[in-house]
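A protein chain is absent from this complex, but the other protein chains hold their places.
Showing chain A:
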Amino acid sequence: MTEITLTVNGIDKTVDAEPRRLLADMLRQEFGLSGVHIGCAHGACGCCTVHLDGTPRLSCLTFAVQCDGATITTVEAMGGALAEHPLQLAFRSEHGLQCGYCTPGFIMTLAPFVDDMVAQRRMPDDGEIREAMSGNICRCTGYHGIVAAVRKAIGAGLGKDA
């Protein structure tokens, strides 16, 4: 066992971790964050994406002990219990989700992309938006609503700052 300290969704916690314990399992079991979903456990579907020091990372391919001292954000901290992050609101209005299992991973992958586009003050074309989600698999929506949601969230960001 190795003692590690993680800052997860703004809260510091020190835990004992077996070196082999996956970050995904640690977040789910020790931190009670059930929004972290495991879809394949081999880094191919993106369901388990979280932010590690601000960057999207597959928590099923990351050992918890690698993250000692790191700051981690999961979907629970994005828009709270009412899912009020602009990208979450857009997923809802554009029907960017059905069963919801892949959804937290898409939100964590795409929120930085939305922020980046808003910072660059430009609306990407659909090809760029689709490429930005090429590491995530959604089996329900056919991606259509997700693309629309990303457009809408970027549009809202651009409009607000204009």
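The rule is simple: a contact is a pair of C-beta atoms (placed from the backbone, for glycine too) under 8 Å apart; a residue touches a chain by one contact, two chains touch by 3 or more; residues count from 1.
Everything below uses one rule, namely that contacts and distances are computed from a predicted model.
Colleague: Identify the UniProt protein name of the omitted chain, choosing among "NADH-quinone oxidoreductase subunit F", "Xanthine dehydrogenase family protein molybdopterin-binding subunit", "Phenylacetic acid degradation protein PaaD" or "DNA polymerase III subunit delta".
Modeller: The missing chain's protein name, per its UniProt entry, is "Xanthine dehydrogenase family protein molybdopterin-binding subunit".
Colleague: Can you say which of A:F63, A:F91 or A:F113 touches the chain missing from this structure?
Modeller: A:F91
Colleague: Considering the whole complex, which of A:L23, A:L58, A:V75 or A:V118 touches the chain not shown?
Modeller: A:V75
Colleague: For chain A, which residues touch the unseen chain?
Modeller: Within chain A, the residues touching the omitted chain are 18, 20-21, 28, 33-42, 44-45, 47, 74-76, 79-83, 88, 91-93, 95, 97-104, 107, 126-127, 129-131, 133-134, 136-147.
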